[in-house]
Structures are given as structure tokens and as C-alpha cells.
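Only one protein chain is missing; all other protein chains are in place.
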Amino acid sequence: MPKMITEQNLRALIDLLVKEGSRVVGPKAAGTMTLYEPLAAGEELVLTELPRRSAKEAFFPLCETILTYAKGEEGVQVNDIDPARFPETVLVAVRPCDAAAPGILDAVFSWDYDDQFYQERRKKTAIIGLACTKADDACFCTAVGLSPAETQGSDLFLTPLSGGGFRVEAVTEKGEKLLARYSQLFGEAGSAQPLPPAEPGGEKLELARIKAWLDANFESPLWQEIADRCAGCGACAFLCPACHCFDINDEGTEAKGARRKSWDACGFAKFTNHASGHNPRDAQNKRYRNRLMHKFKYYDDKFGKHLCTGCGRCVRACPVGIDIKAVLDEINSK
Amino acid sequence: MHAEKVKHDFEPKIVAFVCTWCTYAGADLAGTSRMQYPSNVRVVKFPCTGRIDPVFILRAFQKGADGILVSGCHPGDCHYMAGNFHARRRFAAFRKLLEFVGVDLARLQFSWVSAAEGGKWVEVVTELTERIRAMGPLEEFKELELEECWSGKIDTPELQEAYKAIP
Amino acid sequence: MTNTAQKLDTIPLVDSGYWSSVTEAIRTEAERLLSSGEVTAVIGYRAGRRSGTALPAIATSPEQARELVFSPGCVNNLALYLTKAKKDVAKKGKVAIVAKGCDLKALAGLMGESQLKREELVIIGVACAGVYGASADRSLPLSEETIARKCRECTVHAPEGVDLTAGSVPALPQLSPEEAEELARLEAMTPRERWAFWTEHFSRCVRCMACRQVCPFCYCEQCYCDRNRPQGVETSPRPAGNTAWHIVRGMHLAGRCAGCAECERACPMDIPLNLLNRKMAQELKELYGHEAGIAPKEKGPLAEYREDDDQSFIK
Partner (left out) sequence: MCDHSKNIYKPYLATIAELRDETSDIRSLRLVFQDEEVREKFTFRAGQFAEYSAFGAGESTFCIASSPTRQGYIECCFRAVGRVTDALRSLEVGDTVGVRGPYGNSFPIEEFYGKNLVFVAGGIALPPLRTVIWNCLDLRDKFGDITIVYGARTEADLVYKHELAEWEARSDVRLVKTVDPGGNGPTWDGKVGFVPTVLEEAAPAAANTVALVCGPPIMIKFTLPVLEKLGFADDAIYTTLENRMKCGLGKCGRCNVGNVYVCKDGPVFTARQVKAMPQEF
């Protein structure tokens, strides 16, 4: 028998999780925006809006310390970050386009070398997904093979019901455990009908066809055409649920400080700049090409997946109106 | 001879950005004349106030200064003709920007101290030190330095330890 | 969005005929310039895939000129494409540019800084009624609700000193100066409150550098803030470094900013960056009588001095 949870109980669940010491992260009002942020109480949860930044932050923080160092009389001491201290986290009301991202990123963060910072956070996080019943004209998850009702990536999946509340589906063992542990908050779904899923518009993409075009078109006037407009900022990459490039920097003083890993973007002019001054991707067309190729070709070549969930954030955020969906449509039609 | 040392609860860190031709020479004069002034001030000298980038001021606050003095030649005395005139405008603007962001301008002092004004140097530095002492430490920038985005925040004693060490 | 009776602030500010007449004027002129060979490219706008959006377009043929548009979605300041930062565009040869009043100020600023020469440029000015704000619902017409904050206080609806003006300025209602009010609200705060206001905003900054990359005046080939020998500003997106970055940005634009508010529009984290620029503009006007205008000035207020400048803050 399928389960359901009322909105009130969903908020109560958050309260309970917070009380028990979990970090609960979900969409929360932040000034004029909604952002995935730690929730202090269930009432802070915002269910109506797609957060401006993706949920990848929960696994791959915007900026995190990877070690600290101190110079003393006896030389340098390097201190590890103890991953045991990463908080147990429940990600709530995560849209399918965000929930799908970690499943894509697992490959790169475990490729030969396990990035414990990512892995440990991943292990300690349960994802409660939420089906989308509303899409805007930037959304294109269906075009890249996902859907507003996609449960993949979630541990527990909520689908809004027409009469209020959510149908609850345990997708993984982790989800089942959550369901069992807080069973008092879940009821029987009964005959309540789920709201129809959102219908992102736009042409469907044939990703294999796009990949084939990318395989053959490292050189194409398309790249320059886009680069003429591209301002070279990192807004697209930083809002993207699947972009995973990062930088490593030391900060602090000579005597003591921290080494930090933080998001970086392949669109930045100096991203690949060598110390000698030689820059393999010295023009914006090469950088944009790399961004698109990485998403739909290179990552596919390496890991059999594409680095895009169709969340549309880059489309909404691009200050010069570069629309990755329009670019893909164009390639698709070639 | 020695003024009696008073023990204070709080010894502010004062950074003085000075031009080498006038104020540095003035401070030097104060020293060679055996005038007493608070040892809280750390002097950083530049060829000219025109070389003192507002970023230096910001950086000093970020790295733990409780008060900052910027000092150079009197108008008309610039070794490079007009460096201090340009600096004057730049600092007038920068003050307004800092104030708008929420920095208390009482922590930032500008002065003209010539090579002959050892006494004025002592006066400016003493007054600034006492004022900052009365105001207490500059917490805003120190708090900010410790702040992390939520996703990168972890509760580790090692990290806290490292942060505490940031002067 | 409720579909109940149309609220007063959703009434269109101008009728749709205005947009089509400006569009037509731009197309005609662009077509003429390109077919006569007077210019090799026209920097304008074309419609985006999503309804209500427009994006920068570089038309190099008369056919492409027919695709140019002017709509409330034409939010970009195209002056960006004439700077050193966008060398590829300049390589195309002599260009024409579509410019709103606010964009003209940026062009004037760039000319003042010897980045552009007026005689090498054809300017198609737009008699501008205003454009959408960053968070506007673009399915709605341009209205008091959807108009950008900077446009509410626009003083340059009608362009001056251009080669051709596209369209004519329709009658526009006086709108309340929201940004000026916000600025006054901040000025009335205590320093501690302002600090809290700004650090909360800056703590959300992701250092995507969109504010810098869209700014026509951030054309330095090596940004001070990217330098690391020595490092002036920490590069990690932490609150401390973010705050330093935005202060430095504000300072480097003081006396240069043309007020196009592109930084604020581009910010994916909704940081009200133009308040910083506007505050500095206001202070520099008060201190040195400087104001960004449509006529190029040889020197900005921080590039010159007067012997009797105010020094009441110096001991």
C-alpha cells in the first residue's frame, strides 16, 4: 500500500530530524531567492520554487577546507580534516534534476582516487526528492532523458497529491529506513490522485546524435558564434548541478592557514593558463567548446554519462542569454 | 626618564601606512628625539601616499588590524609633485565606500605629517591608539574571516585552532 | 501569479506598437549600414528561444540585420562588446552598436578612457521606454511591476549625440525611485546594520565574476583580483574574500561607473551591487561635482585633483 505524508507532517519530519541532530538541507527563502540551505525548522521549507543554486553543494561544497597547516619550531605540521565530523544530512524537497546529479558525479569523484570529501558526504546524505508539478520555459529535463517525476537519485520520493500532501515512495534502502523510522508521520495514500507532473516544453534531444556531431566537430564556426556573446563568467558553471571543476588554494598566513578546494569554471580566461603564459584554451570559443564538449562528449567518453540534468539554471542565469538548450537544439538539427 | 608603563586589557594593533619622505622621516625624528609613543603601531612605508592602494587598508583590517593610519606629506610637499593630491581624492572616496559597507571610520585615520613634525606624529599615533583602545577590538572582519559557507562548514577543533591562529 | 483583476502595476507602460516601431527603425538602419558596407557588423539584440527574452547579436549581413529586435528583454549593455575584453568582436571591422541611454553613458565613459573612438563607431540610439528587471515575469508586458529598478529613475530615455535615434520616446509615467529609496534606507542605518546587510549578501556570492565580466569598465586584461603575486584579494568564495572583492570592485569603478547596473542584473545571487556603485557616484558628485554623462570626459574624478579639494577628514 503506498504511503503519503501531509505537508504539515513533512515539516514535522524536518523538525524531528533537526531535533535528533541531523542537518536538514532544503529550499529556504534567502532574500529575494530560494536557496538550498540548512533548515532550522520545518516551517522554513519552501516548496514552491526551484532553488537558485543546485543541491550539489551538499556533496561538493562551494568552498571547503581540505587540510590545515601550521609552521612551528619543528617544521610544518599538516592536519587532516576528519570526515567523521561531516554532519549526517537529509536533503529535503530536492527536485529530480538536482537529485540526479550526484549519481552522475559519483563517477568522477571515485575514478581511481576516492575523493573522501565527496564520498563521505554522499554516504551521510539521504535525499528526499520532490516531483515537479510546475516547469518554466528554461526547464528541459525531459529533453536530456530525465523527467519531473524521475525518482532516480532520490532515496525517498514525494509526489504532490491533488488534495494536498504527498505520495511517498521509498526508492532505496536508505529511503525505506527513513520511512520505517518515522512511520508515525506517514499515512496510507488511499485514493488521492497525484498532481500531473510538470511538462517542460521544447524539443526532445537525441543525445547520441549530438554526441556524434561533437565527435566530428571540434572545429566549427558555432563555437566562435557563441563566444562572440559569451562574457566569460562562471554563472552557468556555478549554478549547474553537474559541473564539478574546482580549484585548490592556500589561504591564511605564512605561519598557519588552510588549503581550500572551491568551485571553479572552465569559462574563466585563466582556468588553463600555464605558469609560462601559454594557455591551451586561450580564447572564449575554446572555453565554451570545452564546456559543451565536457558535458555531452568527454564525460560520456569517459564515464558513459552526460553532465547535464536539464535544470535550466544556466539558461536562466546567463547574463548574455546563452541558452544551452538552444545550442543543443541547433546541434540536434544539424 | 621612562614613562610609567600602564598595563591595558586590550592592546590594539595599529598599522600605519606612511610615505617615506615625510611621515616616515617624521616618525624617525620622533624616535631620535626620544619622544614616547605607543608601541601598538606597526609602520609600513611606501614611496608616496599615492602608492597606498585602498586594498592595503582592506587587507590590514582583514588580517587583524584594529585601527589604521595613513599618513604622508602635506599638500604641496609631495616628493613626486602630486601623489598626495591624488591620494587625497582616492581616500576621500574610499572612506565613503567603507562607511557605506559598514566599517566604522573612527578606525581609519588620515594625516599629513612632515619630516619635521615628530611631535605631530606622536600626537596622531597616540590619539588614534587611545581611541581604538577605547573602542575595543575590530570584531567585524575577524568574525568574517572565520565564516564559512554552510556547505563547507564543519565542526572540527583542528579548524577552529587554525582560525584562532590567524592574527 | 494570480489571474484576478489586473493590478494597476501590471498595466503596460507603453503599447506594443512602440516596440515594433523601434525594432523596424533598427532593422532598417542596420540593413542599410551593412548593405552599403559602411560597417561590417551591427551589435544589437535578437529574440531568444524563450518568450520575452532577447540576447546580444552581432549581425554581419543584411539578412541578419532583419533579425534584430528591440523588446523589453533587451536588457544588456552592449558597450561590453566594444571593450578590450571582447577583442573578437572588434576584429570584425568597423561596427555599429544599438545603445539605450544608459548604454550611451558607458560608451562615453569608454571614450573618455581612450578605449573607443567616436568616429570609428556608428551609434544607433534607442528612444528607450525601459527594460525588464532581472526577476521580471517575461510573459507580462513592460509594466511598473516588471520594469528594471534602474529604469524607474532613468534620465536618458531620449539618446543624444547618436547617429540615428530609433523610435521616439512615448509618454511615460513618473515611477517611484525604488533604488534611491533603498539607498536612503541603507544610509540611515548604523554602520553595524549596514555591515550585516552587506555581509549577508556577500556571503552568498559564488565568485562567478559575472559582475566583472559584464561590466564595460572591467576591461583590464589582468584583473587586480586575479593576481597572486602578491595576492590582493583572496579568491575562494568565502565571506571574507567575497566582501573584499566587492569593496575593491566598488572602488575600482568609483568615478568610472556609468550606472548601467549590469553587474546587479548579471548577479545570479541577487546582490544589489548597483547600490554600491550608485552610492559612490553620489559621493563623487557631492565631493567633486562629477557625474557620468553622455559626453565623454577626458579625466574621471579620481584621475585628477584640485589643490583645494576637501581634506577635512585628514588630520
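Should a chain be cited, it is by its letter among A, B and C, assigned in written order, with residues numbered from 1 in that chain.
Definition applied: contacts are C-beta pairs under 8 Å (C-beta built on N, C-alpha and C of every residue); 3 or more make two chains touch, one makes a residue touch a chain.
Fair warning: this is a prediction, and the values are worked out from it, not measured in the lab.
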The complex has one chain that is not drawn here; which of the drawn chains does it touch?
A, C
Thinking of the whole complex, not just what is shown, which of A:G21, A:G75, A:P221 or A:G304 touches the missing chain?
A:G75
Candidate in contact with the missing chain, chosen from A:E206, A:D247 or A:E330:
A:D247
Sole residue of A:L13, A:L205 or A:M293 that reaches the chain not shown, by the stated touch rule
A:M293
Touching the unshown chain, chain C contributes residues 228-229, 231
Against the hidden chain, chain A presents residues 66-67, 69, 71, 75-76, 78, 80-81, 83, 108-109, 111-117, 218, 244-250, 252-255, 257, 259, 261, 264, 266, 271-276, 278, 280-281, 286, 290, 293-294, 297-298, 301-302
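Definition applied: only the chains that are shown with their structure count from here on.
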Could you draw the chains as nodes, link the ones that touch, and say if you get a line, ring, star, complete or other?
complete
When the mean CA coordinate of each chain is compared with the mean CA coordinate of the whole protein, which chain is closest?
C
B-C versus A-B: which interface comes out with more C-beta contact pairs?
B-C
What is the distance in Å between the mean C-alpha positions of chain A and chain C?
31
For chain B and chain C, let me know how many angstrom lie between their CA-based centres, rounded off.
36
As a quick test, compute the distance in whole Å between the mean CA positions of chain A and chain B.
44
Provide the list of chain B residues touching at least two other chains, using ranges where the numbers run on.
148-149, 152
Residue numbers in chain C touching two or more further chains are 237-238
Spell out the residues on chain B that touch chain A in their complex, using ranges where they run on.
63, 148-152, 154-156, 158-159, 161-162, 165-167
Where on chain C does chain B make contact in their complex?
186-187, 191-199, 203, 224, 232-233, 237-240, 243-244, 247-248, 250-251, 254-255, 276, 279-280, 283-284, 287-288, 301-307, 309-311, 313-315
Inside the complex, what are the residues of chain B that reach chain C?
53-55, 58-59, 62, 75-76, 82, 85-86, 88-104, 109-112, 124, 140-141, 144-145, 147-149, 152
